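In this view, the complex is presented without one of its protein chains, the others remaining in place.
Going by the order they are written in, the chains are A and B; count residues from 1 in each one.
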Amino acid sequence: MTLTQTATLPLEVRDLTVVYREQPVLWDVDLAIPPGQLSAIVGPNGAGKSTLLKAVLGLVPRASGQVWFFGQSLREARARIGYVPQRNTVDWDFPTSVLDVVMMGLYGQLGWFRRPGKREREAAMHCLEQVSLQDLAHRQIAQLSGGQQQRVFLARALAQNADLYFMDEPFAGVDAVTEEAILQVLHGLKSQGKTVVVVHHDLETVREYFDHLTLLNVQVIASGPMEETFTSENLRRTYGAKARTGG
Amino acid sequence: MNPDLVIVTTAILVSSASALVGTFLVLRRMALLCDAISHAVLPGIVLAYWLSGGARATLPALLGAAAAGLVTVSLVEWLTRTGRVKNDAAIGIVFPALFSLGVLAVSLYFRQVHLDLDAVLYGEIAYAPLNTLWLWGLELPESWLVMGLLTLLNLLFVLLFYKELKLSTFDAGLAASLGFAPGVLHYALMALVSFTAVGAFQSVGAILIVAFLIIPPATAYLLTRRLPTMLLLAVGVGVVASLGGYALAIWLDASIAGMMATVAGVCFALAFLFSPLEGFLTTRLRRRRQRLEVAARLLVAHLAHHPQPVSEQEIMAEFGWHPRFLRQAREKALQAGWLEARREGLWPTSRGRALGQGPSVP
Partner (left out) sequence: MLELFTDYTLRNVALGSALLGVVGGALGTFAMLRRQSLLGDVLAHAALPGICLAFLLTGAKAPLVLLVGGGLAGWLAAWLALAVLRHTRLPEDSALGVMLSSFFGFGIALLTFIQQRDNANQAGLDQYIFGQAATIVAADVANFALLAGMALALLGLFYKEFKLTTFDPGYAQSLGLPVRGLGTLLTSLVVLAVMVGLQTVGVVLMAAMLIAPAAAARQWTDRLGVMLALSALFGALAGVSGALISASRENLPTGPLVVLAVSAILLVSLFFAPQRGLVWDWARTRQNRKRVHLERLLLDALALLQHGPLTPQALAQHRRESLAAATRHLEALEAQGWVRPGPQGYRLTPAGQQKALELQMALRSQPSVFPSP
């Protein structure tokens, strides 16, 4: 594959290896995510799913490998990338309001020294409406349920108005209302031609929710369109291999 | 009696007693809690001093300090439990308040007496040979008796409850379910820390006692993961700090306790840099080796995929490597016998091919 071909791909990963202390967490990962699709990354616990997102975004150091976004480097493409981290990575007792958190999504566009103003406030409010949280805009974030907190993170990512989104386990431990809301947002993004890469844990729903599937267990076991990739043979190789190594 | 000998043995007793309990403080993540306790010892001693009518007796001071220590621990735990303040903030709130009370009381009521603030800071280990008492017809330094008893007490505690301490340190929940009362052990440990702090208070001062409680065990922690070894190493580091600190203090005519803390800090720095376990420089070297190993494997795997020889330019473009790094990786692969140099270029050996692409790196 040459570079000119990949320029249209929202994400291309080549030979990505991440080593934590002695143990390889990701090994020689090659990945090509097609544009305008909802793409899931699935694998057993400890398969390196979250690490893959973080390594791609430069949040953990890579031992080797290269990553292109729309054929560009991370630095060049930064403004087109949105990230939704796992919910439990932040202190929800932090003294800030729902609207404030959503406005953080606009900090990248604001750049240094400029403060968010009325325009940013309105943009953030609009994003909150998309996840039906506009009524809670001025609540302290600790007063939200887990599902509502997840939706706030989603709204923050929407505020970024990116072309490529990475979401780390957005469906983990949320209520049915939130699950539905997240799905709606995902489909809304897809209809706008955006690409979404989601780390997912639920094999029951993955087929129904996503178009593209990557099965990961330290290495990429299989990656491709859902119908071709979601086979029992591939799943056995993904989850069975884990069981064999005693992980 | 030789004053040097008295001072050095006192220091060794202080550091041994401290290292024994300090090891568990480090493992239980209570290092800064004991910092708070050692500060709070001051108001405890002042209170005891005041209640006992101005006599500087050891027993009331011990009791006062233990009480102050327990008050500190309970206050910090209570504040944390309210959920309004995080544990570290709670520590940082409680000890300055208590210490301020102590300083205030000293400057209001005990200005001209023994309890001057210098003693709080430096301790008076230099006076250890002067404070003696008669026992069994022998004139012995008081510090030997106090610190000897404390060392013995801490040693007995660690030996008798070794199993329980170990269990409750690593898994408090399991210890509780087995009926080992980790809460009681916790408070017993805290009381011993307070005792040690006040016993050592006369020798090294309230604030520097933390150096003896934390630095040697933390140094040992960098060097080993086995509890008995850690205890022994901690005591060893304490002894080294005592001897080295004393020598330096005499040479420079500076505070003995301060120098001992300094030497302990130097020991820690050495362990941080050179520990075979996770020393900074050791890990650096290992990381480099590891990165090369990974790179060499990637290189071999890449070459094994291609039937024709691959040019260096292509490889560098493929992996985004610098020429120097590629050379090192190739060297590594050649050394490991994964590659061999042929006329047409590099070629994976059978061992290199057998390496496979699997994640089964050592």
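Here is the rule we go by: a contact is a pair of C-beta atoms (placed from the backbone, for glycine too) under 8 Å apart; a residue touches a chain by one contact, two chains touch by 3 or more.
Treat the numbers as computed from the prediction; the structure is a model and nothing was measured.
A.B. asks: Please provide the labels of all shown chains that the missing chain touches.
C.D. replies: The omitted chain makes contact with A, B across the full complex.
A.B. asks: Can you work out which residue in B:272, B:325 or B:347 touches the chain that's missing from view?
C.D. replies: That would be B:272, which touches the missing chain.
A.B. asks: Check the options B:26, B:125 or B:296 and report the residue that touches the missing chain.
C.D. replies: Spelled out, the listed residue whose C-beta touches the missing chain is B:26.
A.B. asks: Could you tell which one of B:20, B:45 or B:91 touches the chain left off the display?
C.D. replies: Among B:20, B:45 or B:91, only B:91 touches the chain that is not shown.
A.B. asks: In terms of residues, what is the contact footprint of the unshown chain on chain A?
C.D. replies: Against the missing chain, chain A presents residues 54, 57-59, 75, 78, 81, 83, 85, 89-91, 94-97, 100-101, 104, 107-108, 110, 112-116, 140, 156.
A.B. asks: Counting contacts across the full complex, list the positions on chain B that touch the omitted chain.
C.D. replies: Touching the chain left out of view, chain B contributes residues 26, 29-35, 39, 82, 84-86, 88-89, 91-93, 95-97, 99-101, 103-104, 107-108, 111, 117-118, 121-122, 205, 207-208, 210-211, 214-215, 217-218, 221-222, 248-249, 252-255, 257-262, 264-266, 268, 272, 275, 278, 280, 283.
What we mean here is this: only the chains that are shown with their structure count from here on.
A.B. asks: Once bound in the complex, which stretches of chain B touch chain A?
C.D. replies: Residues 290-291, 294-295, 298, 301, 318-321, 357-359, 361-362 of chain B touch chain A in their complex.
A.B. asks: Inside the complex, what are the residues of chain A that reach chain B?
C.D. replies: By the definition above, chain A touches chain B via 14-15, 17, 19, 22-24, 27-28, 63-66, 218-219.
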